[in-house]
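Note that this complex is displayed minus one protein chain, with the remaining chains in position.
On to chain A.
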Amino acid sequence: MSTNGMESWAVDLKDIGAIYPFQGSEVVMVIVGLVFWIGWHVLQTRQENAEIEADLAADRSGEETRAAIDRH
């Protein structure tokens, strides 16, 4: 038993196709990949919103902002 169907390399390579594990689950992998991608954007947007909220609440006096501007 092996995860890609290959148990030895005693084969003619011209007869061999895919050699990655779990062949046949490609569509499921694509769906998982798409969810991962879209989910990343959702999580990133939430993180960015929270960071902006925190930034808006910070440095009420403007002192740090003035110092940052001076540093160019």
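As a convention for this text, a residue touches a chain if its C-beta (ideal position, glycine included) is under 8 Å from a C-beta of that chain, and two chains touch if they have at least 3 such contacts; residues count from 1.
Just so it is clear, contacts and distances are computed from a predicted model.
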Per UniProt, the name of the complex member that is left out, chosen from "Manganese/zinc/iron transport system permease protein", "1-acyl-sn-glycerol-3-phosphate acyltransferase", "Ammonia channel protein AmtB" or "Sulfate ABC transporter ATP-binding protein":
"Ammonia channel protein AmtB"
Going by the touch rule given at the top, which residues of chain A touch the chain that is not shown?
5, 13-20, 23-24, 26-27, 29-30, 33-34, 36-37, 40-41, 44-45, 48, 51-52, 54-56, 58-59, 64-65, 68-69, 71-72
